[in-house]
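One structure is given here, and the rest of the page talks about it.
Of the protein chains in this complex, one is absent; all others appear in place.
Entry: subunit A
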Amino acid sequence: MAKAAALRKPKKKVNPLDKDGITYIDYKDTALLRKFISDRGKIRARRVTGVTSQQQRQIARAVKNAREMALLPYTTTAR
């Protein structure tokens, strides 16, 4: 028991969307979407973002829509 706790302590993540009361993820809201992409422009994994799987899908779709409209980058090389 003590050993397992020492190995990994499951830290409860707060859902960043529920916390701010966001129900609809808009692809135009780049400030919000930037929280969910890495500095290289990749979409962050759900285990990092801590949102529900439904929200993660909506985020992914919003990011992809935003990329098509050049609001977010597809890739960013070391910056």
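Here is the rule we go by: a residue touches a chain if its C-beta (ideal position, glycine included) is under 8 Å from a C-beta of that chain, and two chains touch if they have at least 3 such contacts; residues count from 1.
Definition applied: contacts and distances are computed from a predicted model.
Asker: With one chain of the assembly withheld, which option in "Monovalent cation/H+ antiporter subunit F", "Small ribosomal subunit protein bS6", "Oligopeptide transport system permease protein OppC" or "Peptide ABC transporter substrate-binding protein" matches that chain's UniProt protein name?
Answerer: According to UniProt, the chain not displayed is called "Small ribosomal subunit protein bS6".
Asker: Give me the subunit A residues in contact with the hidden chain, please.
Answerer: 24-28, 58, 61, 65, 67-74
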